[in-house]
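Of the protein chains in this complex, one is absent; all others appear in place.
== chain A ==
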Amino acid sequence: MKLKNQKLWVALFIGPALFFITVFLLYPSVHTMIISFLGKRSETFVGMKNYIYSFTSPTMLTAFRNNLMWLVFFTAGTVGMGLLMAILADKIKYEKLAKTIIFMPMAVSFVGASVVWKFVYTYKPIFTNQIGLLNQVIVLFGGSPKGWLMKGPWMNNFSLIFVGIWIWTGFCMVLLSAAYKGIPRELMEAGRVDGANEWQVFTKIIIPSMKSTIAVVTTTMIINVLKIFDIVYVMTNGNYGTEVIANRMYKEMFQYRNYGRASAIAVILFLLIIPVIVMNIKRMKGEDS
């Protein structure tokens, strides 16, 4: 009797969660995978055609290259800057104010931030009034304005990645700062007394103590950036060689109404993210034991 009751309770607690996971996660994922093997309007079976397209078309190859750029520079930028800010802010008197300012872009939506930065990057020919802040500064110092969003593949992609870093550095800083404050001060003092310089304290004591937090923040940023869409869509829409995977998926789905291709790209994006998630879960399990 007791056992039966227990089963009932288990079902009661897990049931709704299972139901929602099935309806909102499992079913759509499986459905997407099935559609990815079908044609444009999901009527005919086309085998691997959509996947072959995804790995061979020039646009998709550009998108993969750009996503890789985002992955490396956005992740390094947000986590690196976040770490730097966390440690530097700890040493100053107006720490709260500084952190608030750095965290503030987080409150702006991606689209809002992109619109703002599009103005900052605006290009006007040299003999007219510059309305873009960045080019105005350059002109002020005697340079000639640059088409920030147009010249690729480095300048425009970096201009976009910078916007992402601007938004997310504050988030990384807050998490890393909490971890930094969790390191016992005595540990660092002991190191300094033993004759370690600041760099050695940083690499030998601070980094190892914050390892798990850094890993979590990094993986979160990786998952974040693999799905990058808003900034690119608003600022260039993938023109001038700034295309990314998610924007391409959006175009194939909603603009060209090619459901097969869009689904194939979605599945690829999903597969790319899985290893990172697995890493995260493994780490979490490791911490428990």
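Points to keep in mind about this one:
Here, contacts are C-beta pairs under 8 Å (C-beta built on N, C-alpha and C of every residue); 3 or more make two chains touch, one makes a residue touch a chain; residues count from 1.
The working rule: contacts and distances are computed from a predicted model.
One subunit of the complex is not drawn; among "Electron transfer flavoprotein subunit alpha/FixB family protein", "Gluconate 2-dehydrogenase subunit 3 family protein", "Acyl carrier protein" or "Extracellular solute-binding protein", its UniProt record names it "Extracellular solute-binding protein".
Per the touch definition above, the residue from A:Y123, A:F202 or A:F229 contacting the chain not shown is A:Y123. When the missing chain is restored to the complex, the residue among A:K40, A:R65 or A:R283 that touches it is A:K40. Screening A:F158, A:F202 or A:Y240 for touch with the missing chain picks out A:Y240. Annotation for chain A: contacts to the undisplayed chain at residues 39-41, 53, 57-58, 122-125, 127-128, 147, 149-151, 233, 237-241, 250-251, 253-258.
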